[in-house]
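Every protein chain of the complex appears in place save one, which is left out.
To keep things simple, chains are lettered A and B as they appear, and every chain counts its residues starting from 1.
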Amino acid sequence: MPINYYIFLAIALFSIGVAGVLTRRNAIIIFMCVELMLNAVNLLLVAFSKMHYENVVVFNPASPVGTEAQLFVFFIMVVAAAEVSVGLAIIVMMYRNIHSVDVNFLNRLKH
Amino acid sequence: MRGTYFKLRNSYLIYIMNSIIDLVYLVPLFPLIGFLINGLGRNNLSKSLSGIIGSGVILASFIVSLLIFNETRAEGFTATTVNLFEFINVAGLNIPFAFQIDQLSALFLLIITGVGFLIHVYSTSYMHEEAPQHFARYFAYLNLFVFSMLLLVLGANYLIMFIGWEGVGLCSYLLIGYWFKNNEYGNAARKAFVMNRIGDLGFLLGLFFIIQQFGSLTYIDVFSQAQGAGTSILTVITLLLFVGAMGKSAQIPLYTWLPDAMAGPTPVSALIHAATMVTAGIYMIARSNILYTLAPVSQTVVAVIGLATAILAATIALKQNDIKKVLAYSTVSQLGYMFLGLGVGAYTGAVFHVMTHAFFKALLFLGAGSVIHAMHHEQDIRKMGGLAKKLPVTHWTFLAGCIAIAGIPPFSGFFSKDEILVHAFAANPVYYIIGLAGALMTAFYMFRLYAMTFRGTFRGTHEQEHPRLNDAVGQDLHESPWQMTMPLVVLAVLAIVAGFVGIPELFAADAHKLEHYLAPVFAASTDIAEAHHVSHETEYTLLAVSITLIVVSILYALNRFSKKPETGEAEGFGKILANKWYVDELYNNIITKPLNGFGIFANRFIEKSGIDGLVNGVGKTVQWGGRQLRLLQSGQVGNYVLWMVLGILIFFVLAITILNK
Partner (left out) sequence: MSITEILFWFLTAMAVGGALMMVTSKNPVYSVLWLIVVFFAISGHYILLNAQFLAVVNIIVYAGAIMVLFLFVIMLMNMNADNEPQKNIWLKIAGMIAGGCLLLVFIAAIRQTEALQIQKVNTGGQTGLIHLLGKTLFTDYVLPFEISSVLFLSAMVGAVVLGRKGD
């Protein structure tokens, strides 16, 4: 399987996430789009770890190369989980205060 | 025993003598201290105290100067430089704050502090009507002036000279505008300042050229390299320096400030505008004599301008009716003679004339001050007359001054003027003829002044003659107090005898002590310049002609104005002279008015609509841009994200298209 396929898939998911952030006003949906972008990157990282393994597999089939990349993904998930808990708390706060999750109401800094 | 004692005494003496030269900084320091005390304490000092301080510091300077002068008279004395501290040291240009003592500066020190002291003493009485704080202010200015002038003549390089040069310009402004409440006096002060500034610009440019050419401003360095420099650059330098001298020493075309400067108190006129400040230009050229000797074109320019000034000012003086104006124009005229002397290479003669002129012109001004004082501030000679009996001391001393300036032997003016004229004859007989015409006019207008003031009958008002009729405590028109007459007598004696230091070789071999004394200063120039020699027969003839003509013109003037003084307004050609050839009007019309017009134009169009428009326009554009850019900050998170994405896009596109190439 060429690495290109995975790259394009990840790009597609990432771009859809960006487009979602840009087009939606619901804070929760925007948050979900950010999660989607994170996952696209995760997928890419895993694919690259396997690409590096492909490069060394002829010399050493038992090579542990690529472990770091997958651990990186693991840490991204950890951070994402923490981020989601705080982010959702913020959104709940926001809903409690202005009774909406519309990001367009988050323009108080302007005044 | 006896031998050792003498030895000790000798070395002690030598120590003292060395230390006097080293103590030269005391000379300008005393007036500076006086300035500070009088200037800062002017609200607390009593009049007599500030007068004593003001005069005392000058006396102290005079005593030190006298010791220094005594030192320089010693055989084999060479110019000494006293380094005080490092002043400017940047990019290879080293200008120390140093004083140079040689015969020329020592002589000027004596003139400045000596005449200055007498004028200070005179001022204590002349200015006694002023309020205490103004009295102290006056003495502070005088002391500052003397300080600047001393700095000017003592400096070992052109920069110190320039500091003094600017200082005397400033003090002249302050003193002319001393009665600053009078608008006209203020204008006269500004005129003097601006005219001086024009000259100063030339002087400053000259200094820049010197730095560029010689890499130094120190006299010794510059003069020792001067012979190696090209004539053209020397001509440029000397002409620019001469522009500075024109401003300071009131030569054509920058002379008009000096007559107006008579707005200041009379002792100020005596000190600044006769005896010392205006001689700064002469000093500067005499100091730079080697540069001028190497630039013959400049010498010619100096001589011609000097001669033109001498004759022009003399013609104007013929018809002036203000006692101080006559003296002012005579000063301008005498300065012209000095420049003539410098221009024809008679450096000693010029310095000699500076000295004698300082004595007799200070005497004349102080005498005029005495007259004005007695006449209760009346300056018009048409309203005087017959004062000889009422002011005997003033009368005799003034007469001595008149004879001295007219050039009758054995009064001092004769010797110095004669020396210049003989040298002028040697250089070019035309110079001599014009110079002699000027001298005749000088004799004529001085004796016209004398006759109209002291001879004939009194033409003033009855109140001026007998003030006590209206004022119980007043007295009859009377002689001035001793503080005023003492300087007059001293100066009169000097004006009579000062000429004997420069008796021409014609009368006695080796009798020209001044030339002998100053020889080291001008040695380089005398070596280069071809000596003009006039045979003794010619010299006798010239003397006889000039003395005869002068005596005739004096007798004519005395005869004419004692009996039948001019009391009306001048007519015809006289009117042109009385109006000073309309030079002030000419300057006003061709320089001041167009400049004013241009200023108004520039203010209205360039400043208001151009520069203001530009500046305000920039401000308005920024404000407008700010208002528009503010709209980008919508506060909507979505917008910000959109911009962020667009920014990322741009960076990627740039990375792909440019960096990948």
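Keep this in mind: a contact is a pair of C-beta atoms (placed from the backbone, for glycine too) under 8 Å apart; a residue touches a chain by one contact, two chains touch by 3 or more.
Quick caveat: nothing in here was measured; it's all calculated off a predicted structure.
Visitor: Which shown chains does the hidden chain touch?
Guide: Computed over the complete complex, the missing chain touches A, B.
Visitor: At which residues does chain B meet the chain that is not included here?
Guide: Against the missing chain, chain B presents residues 638, 642, 645-646, 648-649, 652-653, 655-656, 660.
Visitor: Touching the absent chain: which residues on chain A qualify?
Guide: Touch with the absent chain occurs at residues 1-9, 11-26, 28-29, 31-33, 35-36, 39, 42-43, 46-47, 49-51, 53-55, 57, 61-68, 70-71, 73-75, 77-86, 88-93, 95-96, 100-102, 104.
The criterion applied here is as follows: only the chains that are shown with their structure count from here on.
Visitor: Taking each chain's centre as the mean of its CA atoms, how far is chain A from chain B in angstrom?
Guide: 89
Visitor: Enumerate the contact residues on chain B facing chain A in the complex.
Guide: Residues in contact with chain A: 633-638, 641-642, 645.
Visitor: Taking the complex as given, what residues does chain A use to touch chain B?
Guide: On the chain A side, the touching residues are 18, 21-22, 25, 103-104, 106-111.
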